[in-house]
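Removed: one protein chain of the complex. Kept in place: all other protein chains.
Showing chain A:
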Amino acid sequence: MLHTFVALVEDKPGVLTRVASLFRRLNVNIVSLTVGRSEKPGVSRMTIVSDASPTAGHRIMASLYKLENILQVDNVGLASCVVRELALIKVAATPKTRSHIFELAEVFRARIVDLAPESLMIEITGVESKIEGLIQVLNESEDRILEVSRTGRMVMRRGQHTSRVLDAMRAPTTEAEELPEEEIAEEEADLPQ
């Protein structure tokens, strides 16, 4: 199953290697990993999605904490969070075939961000299934996808249930793992029907 971790790490050279190396050492595949600055100076935020056995979450989290540059880890599991991914998709399109792609973009609430004589570029944000839905429809309508660039999953807990609050409450972090998988889908109000 997929495990999602949000890690606050020191913004120093080599930290990404240490995190990636840990997953390699545990023989766990990283599905996606996004890194960027956080709200605190000198602290980066990673969202790591990995594919591992259902019981592996505890060990991965405990091992992440053993890395000196890791400040905080939240195993968000399937807790109530907002999940987003950004994708840029370049599609081959002539003036004749453009219009139906515009329609598709509309349905998926995507935007056209570049237009060239023989191609256009779509920007789409949402959960993975929404992005995959658009890619699938483009493929099925025989539009030629030229390039896809995806950020991977970014996650943030909803409301006050930040990892810090949970930590302060000493809430068991494993609780979240037991929520049913459907909850993620329900969270996604802007998924096209």
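Simple rule for what comes next: a contact is a pair of C-beta atoms (placed from the backbone, for glycine too) under 8 Å apart; a residue touches a chain by one contact, two chains touch by 3 or more; residues count from 1.
The criterion applied here is as follows: contacts and distances are computed from a predicted model.
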Next item on the list: Among "ABC-2 type transport system ATP-binding protein", "ABC transporter", "Cytochrome bo(3) ubiquinol oxidase subunit 4" or "Acetolactate synthase", find the name that the UniProt record gives to the complex chain excluded from display.
Entry: "Acetolactate synthase"
Checklist line | Touching the absent chain when the full complex is considered, from A:Met61, A:Leu104 or A:Met121 | finding: A:Met61
Checklist line | Positions on chain A where the hidden chain makes contact | finding: 14, 17-18, 21, 25, 55, 58-59, 61-63, 65-68, 72, 167
